[in-house]
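For reference, the structure I am asking about is given below.
For this view, one protein chain was removed and the others were kept in their places.
Chains here go by letter, A, B and C, matching the order in which they are written, and residues are numbered from 1 within each.
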Amino acid sequence: MEMLSILRADGEYDPKLEPDLSDEDLVKMYRHLILVRKFNERGMALQRQGRIGFFIDSTGQEACQIGAAYALNSNDWVYPTYRDVGVCFLRGVPMKVIFDQLYANAQDYMKGRQLGVHWGYKEKNIVTIGSPIATQLVHAVGTAYAVKYKNHRVVTLTFFGDGATSQGEFHTALNFAGVFKLPIVFFCENNQYAISLPVRRQTASENIAMKAWSYGFEGTQVDGNDILAVYKAAKDTIDKARSGGGPTLIEGVTYRMGGHSTADDPSKYRNQSEVEMWKKRDPILRFRLYLMKKGLLSEQEDRKMQQEMENEVNETAKEAEKVAPPALSTMFSDVYEEMPWHLKEELDDLMKEGT
Amino acid sequence: MEMLSILRADGEYDPKLEPDLSDEDLVKMYRHLILVRKFNERGMALQRQGRIGFFIDSTGQEACQIGAAYALNSNDWVYPTYRDVGVCFLRGVPMKVIFDQLYANAQDYMKGRQLGVHWGYKEKNIVTIGSPIATQLVHAVGTAYAVKYKNHRVVTLTFFGDGATSQGEFHTALNFAGVFKLPIVFFCENNQYAISLPVRRQTASENIAMKAWSYGFEGTQVDGNDILAVYKAAKDTIDKARSGGGPTLIEGVTYRMGGHSTADDPSKYRNQSEVEMWKKRDPILRFRLYLMKKGLLSEQEDRKMQQEMENEVNETAKEAEKVAPPALSTMFSDVYEEMPWHLKEELDDLMKEGT
Amino acid sequence: MAQLNLVQTVNQTLREEMRRNPDVVILGEDVGRNGGVFRATEGLMDEFGQERVIDTPLAEDAIVGAAIGMALYGLHPVAEIQFLDFIYPAFNQIVSELAKMRYRSGGQFPTHVVIRSPYGGGVKGGHYHSQSTEAYFIHTPGLYVVTPSTPYDAKGLLLTSMRMHDPVLFLEPKRIYRTLKEEVPEEDYTVPLGKARLVRAGSDITLVSWGAMVHTCKAAVDLAQNEGISVELIDLRSLLPFDLEAILTSVKKTGRLVVAHEATRIGGFGGEIAAQASERVIDYLKAPIMRVAGFDTPFPYALENIYLPPPERILNTIRKVAHY
Partner (left out) sequence: MAQLNLVQTVNQTLREEMRRNPDVVILGEDVGRNGGVFRATEGLMDEFGQERVIDTPLAEDAIVGAAIGMALYGLHPVAEIQFLDFIYPAFNQIVSELAKMRYRSGGQFPTHVVIRSPYGGGVKGGHYHSQSTEAYFIHTPGLYVVTPSTPYDAKGLLLTSMRMHDPVLFLEPKRIYRTLKEEVPEEDYTVPLGKARLVRAGSDITLVSWGAMVHTCKAAVDLAQNEGISVELIDLRSLLPFDLEAILTSVKKTGRLVVAHEATRIGGFGGEIAAQASERVIDYLKAPIMRVAGFDTPFPYALENIYLPPPERILNTIRKVAHY
């Protein structure tokens, strides 16, 4: 299987493969790459400072998130993972909503019930992330089934990691998608690790993309640090899905530059030299070179944009930090549409007794 | 993918592909094919007469069971399904043990705890069958791991149906087997149906054998009604596994001639014409022609053998029918090695109160 | 009004609601062409098409998971799990996803999925076609758990379940699928969750049960009546929420409580009911609270009629409590 690659690490690119994107599109993509990078920096810092409890960094994987989600229509549905904050930004989730979740404050859409990085935003068809690995793949299949049943022209895109491909649901989801020929795209961000396990110990398969063949549809491998390639693969397969061509599996080959999460110490299981090698393949670096080469970005504009993003991120974090914690009653709502007697009783007791 | 076929439905065969089997072997195989067929006939009749509660027929699939299991050594391990009674016979499980299980009587090795056709026989490394589909695949993987860990030259063979390939465990088992390069053979009896679901609705994959590629090892498809082909594929891959070559997936293409079980009415979901077509591909018919052509079997010997098998089956069934039901206490033993207090109490109460 | 048995009622109710609501879809193993292994979905594919009555590949996790994703997009899926014994491949999807999606999303993504599943023993199904593990699901906040004991209730409870905006596990006691028929109104009616049914009024003992065991209990109540013990029998109908008020009101009157279920005793739902009563009405109690339950073993085959509490075992316990 050949890996789709358009924009190389040194900023050179294959003009024949360049996707059909306006200058505006390209700059918008870049802004979002920067935004994700800055957001990650801030998130890590906030956690280290003890201002938030937990964070998951996606540095190095920005091109996968932004490239793939850029190919969606606004009425499409997305099932992201905890590493795909860029998808949220790109689809228009207000940054404050993102930080409210990290702070688990009273304005958090998730009402302070989940660990940080478990976003979700109904208005933009972004389904709330959970922690169990791979469970969202079958949900995405159900959504795609419903879309097809209703004859809507909506595509469902779901993200997951290389580790997720080992779970039963990877298999059952792709199998259902193949049997029912659903309008869905499965995007695997192969970042080479599942916590400490390198992907060559995760599967003996030559690559992940080819696993699609077992389900009667196509798999395609792209350089996940090449946003043009990611966009192109996503756009083609999303279009195909939209026009009744059925599912596709995309493998974005990328790298998790940081630890698995703020609870992880990657030095236990990987060499710095490997990290250094991947640093040279940075997805933002090469896209910056590309934009400059095309005259769409100057050093100065870049610096300004970076500063803007940084400021926005920092200020929004501060705003979120000011918000009070959620009210006690939020612990009891949304278990069901209406509170059954036993929850009412527990809430009442808690309010009465104060403990 | 080309399907391995040696012995055609009309009894013609490709001498270049003939496996290395003695005349004795060939006749022994045939005896066992007949035995399975006769056993199935008796099992179905016993159920219809209300003498046993439940039965699962494997008519049409005899060549898969006998062909594959024939390639095993006696110290190899097998995880069969409810449709693989031939594996038990071939490995030397006494027929009485088989019938005791169907009658769930006091001599049943399973102590009357399971529905009929859920055999198991430790002495011959045949692991007791359970009802949940595909669960045994991961057990087989664990056994193969243990074998490798202990440096034994033992192969684990596990059977399962086409429906089982849709379960998560099919995926997780094959993935583990690939990653750890285990001495295991996965044998899928693709009998075209999972209860009512035809295999083309079970998966959109071109075939089942190729699913192995997702796990970094080979898949091979054989005519499952051709015992020579089944044996050859099994022998080659078992030998390979034994000598450190890792796992293989074999797909035996066969057909379930009867209903799914005695609780099923296949006329609800398939045409008689399809059944008729497969009748012509009967695995026993063609092997009989082959043996006759080779001068290893005469009409008369065949009739005699059939009569012998029938008698043995009928007489053993009668023996089993005479045995009393299991004792009350068998309900409480084997939950744990030793009975904890609460089970002792429940058993005592039952004995005391009589209800 | 037609005389229907329980499984016919389920079939009829699904059909009626599918005619009313185009968002209702059915999915599961063998539910389409085959009409379900118990015939609960018979004829529905012919009427509603194979896009709406979906024969799925053999994977319970994907059946429940896909139902979740369908619900998020606005459908009202009814998933069938062929036997409750085979629901466990979907357990992660049920407890981690289905039950928690509304909560974890802050109310953004409710998952109105109904899971129907035949359960319980008494059909010679052995080890893996007989279990009653309702307690697992009752202990899972975010799920509702319902089980009818009559055709009439089956319709009313199933319609309620299909119109909830929350996930409901709808347990069908397969032992009584065909054993009793009754008049089932053709019109649209619902039975609310959380309201028990008084099966027999009585004054000496409160007997609580659900599902197929309600009928075993009725036999036991008759036997007790012959001995001059008057038993009040309550059918919970919905196990979560459960009608604690009905239980407590009855116990306050009778002063005695017995709970009977098929499930194994330890950790069974009977324990919860006993605990609630021993917390709230202990002063009314004239005798120990007792449970009649399946033994704490896996489900057997040959001896299932001894394993499952027969009327006589319930009667024994009634006697003990009555004559304490």
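By our rule, a contact is a pair of C-beta atoms (placed from the backbone, for glycine too) under 8 Å apart; a residue touches a chain by one contact, two chains touch by 3 or more.
The shown structure was predicted, so the numbers you read here are calculated from the model rather than taken from an experiment.
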{"item": "Touch partners, limited to displayed chains, of the chain removed from view", "value": "A, B, C"}
{"item": "Contact with the hidden chain (one of B:47, B:114, B:214 or B:316)", "value": "B:114"}
{"item": "Which residue of C:62, C:95 or C:114 touches the chain not shown here", "value": "C:95"}
{"item": "Chain not shown: contacting residue from B:62, B:84, B:169 or B:189", "value": "B:169"}
{"item": "Chain not shown: contacting residue from B:135, B:191, B:205 or B:248", "value": "B:135"}
{"item": "On subunit B, residues whose C-beta touches the chain left out of the figure", "value": "77, 108-111, 113-114, 118, 120-122, 127-128, 130, 132, 135, 137-147, 149-150, 156, 168-169, 172-173, 175-176, 179, 333-337, 340-342"}
{"item": "Missing-partner contacts on subunit C, residue numbers", "value": "85, 88-89, 91-92, 95-96, 99-100, 103-104, 127-128, 133, 135-136, 138-139, 141-142, 240, 263-264, 266-272, 274-280, 282, 285, 287-291, 296-298"}
{"item": "Subunit A, residues in touch with the chain not shown (by the definition above)", "value": "53-54, 104-105, 108, 112-115, 118, 130-134, 163-164, 166-168, 194-197, 201-203, 263-264, 268-269, 325-326, 328, 330-332, 335, 342-343, 346, 350, 353, 355"}
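Everything below uses one rule, namely that only the chains that are shown with their structure count from here on.
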{"item": "Chain whose Cα centroid lies at the greatest distance from that of subunit A", "value": "B"}
{"item": "Distance from subunit C to subunit A - Cα centre to Cα centre, in angstrom", "value": "40"}
{"item": "Where subunit B and subunit C are represented by their mean Cα positions, the distance between them in whole Å", "value": "36"}
{"item": "Whole-Å gap between the CA centroids of subunit A and subunit B", "value": "45"}
{"item": "Multi-chain contact sites of subunit C, meaning residues that touch two or more partners", "value": "57, 59, 61, 89"}
{"item": "Contacts with two or more other chains, residues of subunit B listed in rising order", "value": "166-169, 201-203"}
